[in-house]
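Take a look at the following structure, please.
With one protein chain withheld, the remaining protein chains of the complex are depicted in position.
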Amino acid sequence: MFKKVRGSSLAYILILPAFALILIFTLYPFGRALWTSFHRINPVLPGNPFVGFSNYTSVFSSYYFVKSLRNTLIMIGFTVPIITIMSIAISRLLIENFYGRGILRPAVLIPWVIPSAITGLIWQWLFNGSYGAINALLSRMGVISDYIPWLTEVLTAKFAVMVAFIWAQLPFPIILMLAAMTAIPSDLYDAAKVDGATAFDSFRYITWPHIRTMAVIVIIYETLTAFTSYSIPYAMTGGGPGTATSMISYYIWSLSFDQLQFGKGAALAAIIAGLSLIFIFAIIKAIPSEIMLEEE
Amino acid sequence: MTEEQERMISRRDFLKRSAGGAAALAAISSGIPVWGQDKTSLDFAVWSYGIQTVLDNIDKFEETYPDISVKLHDFPWTDYRSTMVNRFRNQTSTDVLYNGGDWLPEFALAGWVVPLERYFPRVEEYKDEIADYAISEMTYKDKLYGLPYYADLITFMYNEKILKEHGINEPPSTWEELKEDSMKLKEEGMKNPIMYEVAEDLPNFLSAFWSMVYGRGERPFNEDNEPVFNDPDHAAYKQLEWFTKSLNDWDLATYLSHETEVAPAMGTGEHAFTILYNYNLAQLNNPDANPRAGQFRLGLMPGNEQHCFGFAKMYSMSQMAAQRGRGVRDAAWKFIDYFGGKVDGTYKVSKRWAVEKGLGFAQLPLYDDPDVRDAWSSWVDMDRYREQAEIAWAPTRTSWYGAWSPFMRSQMMQAIAGEISVGRALDNAAKRWDELKEEYTF
Partner (left out) sequence: MGGENWKRVIVYISAVLVFLFTFGPFVGVFLASIVPETALITRPPAWFSKGFTLANYRYIFTGDIPKGFATKGTARSRVSQEALQIPRTLANSFIIAFGTMLVNLIFGSMAAFAYSRLRFPGRGETFMFILLSRLIPLVALAVPYYLIIQTLGLLDTFWSLIMIHSVLTLPFTILILTVYFRGIPEDLEDQALVDGCNQFQMFLRVIIPLSLPSLVAAALFSFMLSYSEFLFGLLISSTTSTKPISVVLSSLSNNPDVSISLLNSSIIVAIIPSIILAIVVWRFVIQDLILGALKG
């Protein structure tokens, strides 16, 4: 692929600003986070003794670990595929010529700018069991006679939280998919049409190969995001009912900044990072793409 | 130098070491203040509430003391403690600050805030005029660490009109009566007569629970700060059972995750009882925020003893300010005295919060202040508030309470959802308390 071996110094100059910035904010913070995870770090207490792996074992054996990890995985399992498929479908739609697309196109981007705690707040109001907009609308339309307590029943609460998450996450994948789709030469489709290919065929043999790498990026990005964000569920349900919508990443915050056990918080963060890494490699292995730089 | 001071200083050294060179550098670059030409500047940290009022108060303070300038730093309430822990831990300049009774022990243990009376013996003069529960909230190891920003109660509120319409003329005074009244309302068509505020990530939920337990007349910890709440005969045990049953078995109650959601929910008329920080009653009875304004009343907390949870938020001075020298300490005292104490003979700033925002107060003379009485009469029966305040209990506060509270809340969440039993939840929480107590006692 690389026909010419070009001067390395140009390359170093080009990557330097980005690389240096990331380096400053990676080496020391990662090192410190790792160091923290092997010590008892409580800013209120004197000393910071080395505690070996005990932060890790205590996190693994904690009451919240299995439950909130399961909740988080369920969340990922449902939302990431839905987001990916919806973003492909919607960006396909946005390429079409139709009346009103001038409104729809910017409209799909708007959820992006809302900070996630506020997204949670908007959706908590929409789903609110006492005065929520969805209940008001449904009861106005005569669909329900009594308000539904969306956020205090296990299944509906999980559902509501996922809907809000999907809503908030969709814009970025749409933009990515759109970028990928616009790069597909349109004569490929014309040729396929001439050959009598069905819509499904042209998606499978033309569109998909061209957007596959972006799809992998979307899946990785959304998995990471779902793993590390908790603002939406907590603004909507406070983690409830019970622990039905409690998220594993909330406990990094809670352990560190509420319970002042920064060591355990860092250990949990490291565990989540490890799990994320496994996920990323699994995704890259499962779906062939050009995400990695090939080595010649 | 006292032992405590020595310990604090060695702690400071430890903090610098533990944070590595960065913290030490930071302490040099920003921890040590820059003096203006002739002005003393104070960094004042608050949670964001009534910011315009705060700024206006600061302006008036600066007019009174032209040689002091105050820089305001404000943070969202929910993240205030975390933000302050981060700032103190990294020695970011902070001289005077809002502090809460729930955080005082840990902030004091860490050496981040200092007792006012060590530097300003005059602060003693205020003690006689401040309610006991508030004094207790502002005291750590027998030393007073602040003057009140506001002090309030977690109270029981009910919709008087709804109760009357259903032939209930007196608010329930015990939990059994509350259950009976709610059953009656439910039979007559109200789905969930009781509305709670419940969320794992907010301390409010646990404080409200303690208020209910105090209504039954028992404290969750004994005098040696040992947990007794997990005994099946204890009020806390009974109350948590009552609480979970009201949600699950009797289906009398429901909940929302924040007080700003509970208040509008009460306005729908689908609920008759709630337990909240008392200032919410001002919002409930605000005709522009609530279609049922005017119908809500304060009731004494149900239970045989009818005590409730009383708390105080205060102005504290930081260790950093104390070390900046006498000039800064004097400026900080003038500031705290102006904001939490008397100006020209009255508690001017506290009174303003009470009148304009409905925040409760701990300075007893304000009960008789005509302006306060007049402003409060539009939303609360002030005599009943006073009656409740006089039997309010200050909660147990220890340096590990802040670290324990999230654990307790998560156990309660699990019990409420029926994932574990009430007994198991409370046993777990008691065990955790003992562990933390050992860790924090050294």
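In this document, chain identifiers A and B correspond to the written order of the chains, with residue numbering beginning at 1 in each.
The rule is short, and it goes like this: a residue touches a chain if its C-beta (ideal position, glycine included) is under 8 Å from a C-beta of that chain, and two chains touch if they have at least 3 such contacts.
Just so it is clear, the model here is predicted, and its values are computed rather than measured.
Screening B:Lys39, B:Lys60, B:His73 or B:Arg118 against the full complex identifies B:His73 as the residue touching the chain left out. In the complete assembly, the contact with the undisplayed chain comes from A:Ile95, out of A:Ile95, A:Val143 or A:Ala191. Interface residues of chain B with the unshown chain, by the touch rule above, are 19-20, 22-23, 25-26, 29-30, 45, 47-53, 56, 71-79, 83, 86, 89-90, 92, 258-260, 263-265, 267-270, 277, 279-280, 282-283, 286-291, 352, 355-358, 371, 374-375, 378. Although one chain is not shown, part of chain A still touches it, namely residues 1-3, 5-6, 8, 10-12, 14-15, 17-19, 21-26, 28-30, 32-33, 36, 89-90, 93, 95-96, 98, 100-118, 121-123, 125-126, 130-131, 133, 136-137, 139-140, 147, 167, 170-172, 175-176, 178-180, 182-183, 186, 213-214, 217, 221, 224, 227-228, 231, 235, 249, 252-253, 256-257, 262, 265-266, 268-270, 272-273, 276-277, 290-291, 293, 295-296.
The working rule: only the chains that are shown with their structure count from here on.
Spacing of chain A relative to chain B, judged by their CA centroids, is 36 angstrom.
The part of chain B that touches chain A in the complex is made up of residues 10-11, 14-15, 18, 20, 79, 81-82, 85-86, 88-89, 106, 109-110, 191, 195, 198-202, 205, 254-258, 261, 264-265, 267-268, 270-271, 399, 402-407, 410-411, 413-414, 416-419, 428, 439-440, 442. Residues 32, 41-48, 63-64, 124-125, 128-131, 146-147, 149, 151-152, 154, 234-244, 246, 250, 254, 257-261 of chain A are the ones that touch chain B when the two sit in their complex.
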